[in-house]
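Taken from a larger complex, these chains appear in their original positions, while the remainder are omitted.
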Amino acid sequence: MTLQITARLHRGDFHLTLNDTLPTEGITALFGRSGCGKTTLLRLIAGLEPTRKAEIRFHDQVWQAGRWRLPVSRRRLGLVFQEPSLLPHLSVEANLLYGYRRTPAGQRRLHPEAVRSLLELDTLLSQPVHTLSGGQRQRIALGRALLTSPQLLLLDEPLSALDATAKREIMPFLSGLASRTGVPVLLVTHSAREVEQLADQVAFMENGRIDRVEPLREALARPDSPLFSDEGPASVLVGRLEETGPGQWQFITEPGGDRQAVRFEVSGRSSHQTSLHRLRILASDVSLALTRPEGISIRNLLPVRIERIEDSDEYRSTVTCRIEDGQVLLSRITRQSVRELELKTGQTAVALVKSAALME
Amino acid sequence: MPELSPQDWQAITVTLKLCALTTIILLVLATPLAWWLAHKRSTGRTLVQALVALPLVLPPTVLGFYLLLALGPRGPVGQSLEAVGLTHLAFSFEGILVASVVYSLPFAVQPLMESFRALGARPVEVAASLGAGRLDRLFTVILPLCRGGFIVAATLTFAHTLGEFGVILMLGGSIPGETQVLSVLIYDYTEAMEYAAAHRLSLGLLVFSFVVLVAVYSLNRRFDVVKP
Amino acid sequence: LTIAAASSLRQAMGDLEEAFLEQHPDTGIRVIFGSSGKLTAQITNGAPYDVFLSADTAYPERLVALGAAASEPAIYARGRLVLWYREPDRTNPELAGLLDQDIRRIAIAQPRHAPYGQAALEVLGSAGLWQAVKPKLVYGENVGQAAAMVASGAADAGLIAWSLTHSPELAGRSFALINEDLHSPLAMAMVITRQGADNPDARNFSNFLQTITAQDILQQYGFQAPTTD
């Protein structure tokens, strides 16, 4: 069950060359610098870029084979354009329902009421579309695409004009959507945060090519990952949440192999409805100590084995630690600290992770 | 207006029929043609576009004469029609209908073309991605969004057909009840210096057209789409 | 000198001009053709025409009545109708032939304002054909257009002005001259307009039209002399 794309496309000096298989499970983030071809790729998949040199196959359906193309309207896509493109002659409500009405009742899995309340659209329904603010437009475009109950969601930076509060409400919904309804999502985004929070896989694009497609965990295991160009390296641990007392939660990692699970103390409760959770820990949030310090507010003190010490720049090192369950935890500390603590590969240490920094 | 003669009424009926049919036929014909012209980017396009405007440059009577040659019983079109058992088009309502369509074609095609070009590809792409097929998109996106262009095309066509008489007179032969339209009749009255009758009909025509146009434009204004 | 002339004079006017210029070599002449009705309307609204040669007598009388004329109408010629079948091999072009099955359309000028159209109606009436051919009739704006309808092949026959048969297009075809008794005379009158009142050339031309020279030319081009009634 994949999306296979073979294509060559020239636009002036720009060349898009693809021979890739994208996973169609969960959320695949398309990550790359401005102008690398993300929008073009999405449009190609949607069938909106005219080219004869492309073969596109989604699951067992052929979407394009050279000159032959399945009409866009029959691909059952949910497409959100980079510039929210509402139909200006329709009301907000008619925009929302445009695709819904054209979806056979039997295929509808999302309904207007749910989408309207999730995206806070209720007060906007009767407003003329040209009077909407940028963020309102984006929300409506997203809602409209969702309401077609598509078999593939193509989202081109759908959250860029949203404020933090709106984002925090919509993101869990998107990630839940993919896992709950099984609709695969291809999400273009510039934000490493969005990738880490939403993506199951990441496709890295550069200069019109897909550099590599890898599961998020692998993408985060490389300290030089492009995702880190913003906030620096981070580890993402996968595990379950367990309530250990009133207001107290533990995050229990899913150990690799027959290793032992590691427990993290976390506060607050994720709004994720899934059973598997993610813990994103910026390497810069992880400190190392030789021995377990006492009388300190940091609650997660994990024994680790140092696997690699790399200089990430002139001043800082990234220390790759293995925690007891076999997962990797990255720590970024100054090279001076490495020297002063005389850290060595193979050595054991204590990683200090602030519990309050854990939840996401 | 009790002063109108039966002949006047006949002419009014023929005229309204002609104008209405011309407008409808032209919109149906011009829409795909204008769409093609708006999106095709070849030399073919400019040639066709220029061709469409050509009927305009000939004096109407002269155009009527050439149409008479072409559509009459000895002309290529007329002969083909007669060969398949139909009758030629000279001096018939069908004939002046064809002539009006040809003559007003540019007034329908050009505004539509510009309005299709101004529409851009995005709204159509959006509708397609939301599951709308070709015809669906035409009726739910292109038509409403290009309504201004359609209004211009329809009103120009309608008004122009109302006033046109050179082509129609020549090709139609002014047969009462069949090809004698109001404009021909008014012309006849002025030529005969029966000015009272001419004024009466002209005024009627003006008032009627004004009312129709105001109605159409007000309706159009009510559904204005505002662009940011 | 600007002469406004009915369109039926188109062919004759060239020779008339030439002959007039021979007598009055210093005159500059400009002729404007048009339907008599249109020319009348223009003259009443200040058209710079000095002499008006109408195709009938009614329009000049109208000008006199409106005070736009500087002379009484003077009849200078009479028009004649001809019957013209499109098919050249119709050897005996008679009016009765109009009843034939294969004559589908008959072109005449618009009777409402064209004198030849009015005359054509009268001819059809006198010949007792009116009811039978009425559905076949198509109307041109003037005789010229009626002729064009036949020439294009769209109409099968036409009742047109004899003068038109002298046009380059129709020269040499066969026509049947219609008996003048079948219609009231197509007397053609001229007036000098107010504009031409003080133009000696206008009077000269008016006088010239009554000369034998002019009358000969007019007869050459399908008109009768006003006197031979």
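For clarity, chains are labelled A, B and C in written order, and residue numbers in each chain start from 1.
By definition in this document, a residue touches a chain if its C-beta (ideal position, glycine included) is under 8 Å from a C-beta of that chain, and two chains touch if they have at least 3 such contacts.
Predicted, not measured: the structure shown is a model, and the values here were computed from it.
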Stoichiometry of the full complex in this file, by chain label: A x2, B x2, C x1
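Throughout what follows, only the chains that are shown with their structure count from here on.
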Chain closest to the middle, measuring from C-alpha centroids that were averaged per chain: B
From chain C, the most remote chain by mean C-alpha position: A
Distance from chain C to chain B - Cα centre to Cα centre, in angstrom: 36
CA centroid of chain A to CA centroid of chain C, Å: 91
Two or more partner chains touched - positions in chain C: none
Residues of chain B touching at least two other chains: none
Partner chain B, residues of chain C touching it in the complex: 35, 37-38, 40-41, 59, 62, 104-105, 107, 110, 112-114, 137-141, 145, 148-149, 152-155
Residues on chain B engaged by chain C in the complex (per definition of touch): 61, 65, 68-69, 71-75, 78, 88, 90-91, 169-175, 187-194
Residue numbers on chain A that touch chain B, as the complex places them: 46, 48, 71-74, 76-79, 81, 85, 87-89, 98-99, 102-103, 128, 130, 144-145, 148
